[in-house]
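The complex appears here minus one protein chain, its other protein chains still in place.
Chains here go by letter, A and B, matching the order in which they are written, and residues are numbered from 1 within each.
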Amino acid sequence: MSRIELVDLAHSYLTKPSPTSHWALKTMNMTWEQGGAYALLGPSGCGKTTLLNAISGLVIPSHGKILFDGTDVAKISTEQRNIAQVFQFPVVYDTMTVAENLAFPLINRGVRGDLIAQRVSEVAKMLDLGRDLARKARGLTADMKQKISLGRGLVRSDVGAILFDEPLTVIDPHLKWHLRAQLKRVHDESDVTMIYVTHDQTEALTFADKVVVMLDGAVVQIGTPQQLFEKPAHTFVGYFIGSPGMNVLPADLAGDHVMVRGHRIDLAHGYAPRPMNDKIEIGVRPEFLRLASRHEGFPVTVARVEDVGRARIMRCAIDGVAVSALISEDVAIPSDGVRLVADPAHVHVYADSHVVD
Amino acid sequence: MTLELRHLSQRVGAAVHIQDVSLTLQRGTINVLLGPTLSGKTTLMRLMAGLDKPSEGHILIDGRDVTGLSVRKRSVAMVYQQFINYPAFTVYDNIAAPLRTKRLSKQEIDNRVGRAAELLRLSPYLDKTPLQLSGGQQQRTAIARAIVRDADLVLLDEPLANLDYKQREELRIELPRIFEKTGAVFVYATTEATEALMLGGNTATLCEGRITQFGATTDVYRNPVDRTTAQTFSDPPMNFVRAIVNGPRLTIVADQSDRAKSMVECRSPAAFSRLADGSYTIGFRAHHTALEPRPGYDVAVHGVIAVSELMGSESFLHADVGSERWIALIPGVHDRKPGDPVTLFLDPSRFFAFDQAQRLVAAAAARVPA
Partner (left out) sequence: MTKTLDNKAWLLVLPVVILVAFNAILPLMTVINYSLQDTFGNNHFSWNGVQWYAELLDPATEFGGRFFGALGRSIAYSLVILAIEVPVGIMVAIAMPKRGVALSVCLVLMALPLLVPWNVVGIIWQLYARDNIGLFGWSITALGIPFNYTNSAVASWIVVVLMDVWHWTSLIALLCFAGLKSIPAAFYQAAKIDGASRWAVFRRIELPKLQRVLLIGVLLRFMDSFMVYTEPFVVTGGGPGNYTTFLSIDLVKIALGQFDLGKAGAMSIVYTLIVLIVCWLFYTVMVGRDREEGSA
């Protein structure tokens, strides 16, 4: 059971990095509470895997400390840290049975036989592996193998944190639903800190209590899924979370409203004027735009409408600036004279990509 | 051109990989092969390409039998899940590679590569090598190479599977427009229902080596012929429950493990009016549920929360209703604890009915307004 703190952590893959050279991780400070579910979310190359490997001990960070319950572990080896990891491609010991796989970490640590049997049956029950304990691990499906990998972490009573490196990559969409639900339940039952690395927003948002969004080796926002959805701190977060992402439109700020290409969009409250050279934009999610009557909102030209089953994505433009709106499957889209209106409570103002309050 | 598959089967030893597949694909269309891993998507593509010879059946291109004709003699291009490019060549040379063997003038090659690069937004990177590019750009290069030579048939085998979520989303939006501009038959394999919907065109659903349905993508989505197809084409998975039709009344029966039953009676939807009385399987999609009654959603079914997943803007509530596990997609954040009772409201007009053989007998009314 661990509380994990990152203190001035930074990493570069260069042997002698200077402050100006490339840093895979830029200096960061963070605290992860014991028993929490965290996700590291970002595009490939954003440093999320480097951060995960620094925590697991596969990467020794060039700078800073990693505290497990107050003890710095940045320089000690993986096997001495109380962590377990589930990898992108399932790792199982082919020649052993499922039960032997689960028992393996305990046997290596010299745990007593009766204790091992007890732990293995507990974990097998938690993961619905009970019926398959006697089977050879070779020849199992990918989702079963991933459960075994997870089980090898859960079985250890000393494990404080389990790290997941894009664990659902090779799982079929339908099985993802089951596996995610099971993972969530295991987390609720086990009180182990879990850190989950992914580029997939659905996985990150459904899994985590707190999501860490990363870009270019730096953290751009930490928040609950709701915070990230409703009030992205950075236009990148708005773009990266949500499908389609948030609309970011260049705007001129005018107190309690903005002008986008000469059309007025209302804000929730008044804003103080910004310095002249700030780049002002507004962000509004496609979910918070709706079709408007002739007397409200702003006119758009519809480029096309994509039917994605439960809703339709209307791709349109305000005088050349692209805007997407999500229209429910029951609502008719008029053939011309389409107007949209934004919910003022969900229109945010960004100055140089950062949100303004 | 048209590509026609007639009663195609592929067996390796005793294992049946493809079973009696018949399909006709038209020029200028995008055709999605949708099915889980090992459902036969790749095998079918290899047969289409001529990489393998079918055990039975015929492949016709524009009416001409090409079964057994080697891939070299067909006009086929393929894009794989892995990013396959020539690492030592520049992006330009990668795209131009299939043209070099065709004795085209330098000017012509230049024009064609330019057009393909433009279409895939690679123009700024023509002088780079693939390894200097992001995964998305590498896959764009592979796609550009596939379309540059105007092949008759372009096969894409889960081309976006190795890409980031956002890069995937961007290419998904662009691909249909790229395909429209070339005149080939496109075949696109994927495991994801969302991807099929975003690509549009036609969809063939595959299950255990068999095509269960082929038609316009939205049509297959809204009128899946059987339970397997409905399941393949739903993400989150479709929810099922047993129900009994008795004249104008519909009784939803949630079987309990201990043989007790909870029954909910409601009016039968209009689409069910032609159904004979009897027992059916009812299916409905995750987003056709509500936590509060609202117009249409007036059938209350009780269940127990198994897990709730909160997405920030919406919630996936996994609920056990009798012996069935349902997933309800509800707008907003609703944190329900495992074990809590929950009442879900359903709209009978959203129900699909499947008979004892699991074939679709009544579909939810299509209600996309004009």
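Criterion: a residue touches a chain if its C-beta (ideal position, glycine included) is under 8 Å from a C-beta of that chain, and two chains touch if they have at least 3 such contacts.
Because the structure is predicted, anything quoted here is derived from the model rather than measured.
Chemist: Touching the left-out chain: which of A:S56, A:Q226 or A:S243?
Modeler: A:S56
Chemist: For the chain left out of this view, which of A:E33, A:E79, A:D128 or A:D188 touches it?
Modeler: The one listed residue touching the chain not shown is A:E79.
Chemist: Among the options A:W32, A:F104, A:W177 or A:F207, which residue touches the chain absent from this view?
Modeler: Checking the options A:W32, A:F104, A:W177 or A:F207, the one contacting the hidden chain is A:F104.
Chemist: Across the whole complex, list the residues on chain A that are touched by the chain not included here.
Modeler: With respect to the unshown chain, the touching residues of chain A are 56, 58, 77-79, 83-85, 87-89, 91, 93-96, 104-105, 108-109, 138-140, 149, 152-153.
To be clear about the criterion, only the chains that are shown with their structure count from here on.
Chemist: Counting only Cα atoms for the centres, state how far chain A is from chain B in Å.
Modeler: Each chain reduced to its C-alpha mean, chain A and chain B end up 25 Å apart.
Chemist: Where on chain A does chain B make contact in their complex?
Modeler: 43-45, 142, 172-174, 177, 180-181, 184-185, 188, 199-202, 205-207, 224-230, 239-245, 285, 287, 306-310, 312, 329-333
Chemist: Which positions of chain B touch chain A when the two form their complex?
Modeler: For this pair, the touching residues of chain B are 36-37, 134-135, 164-167, 169, 173, 191-194, 197-198, 200, 218, 221, 231, 235-237, 285, 287, 306-307, 309-313, 316, 318, 327, 329, 333, 338, 367-370.
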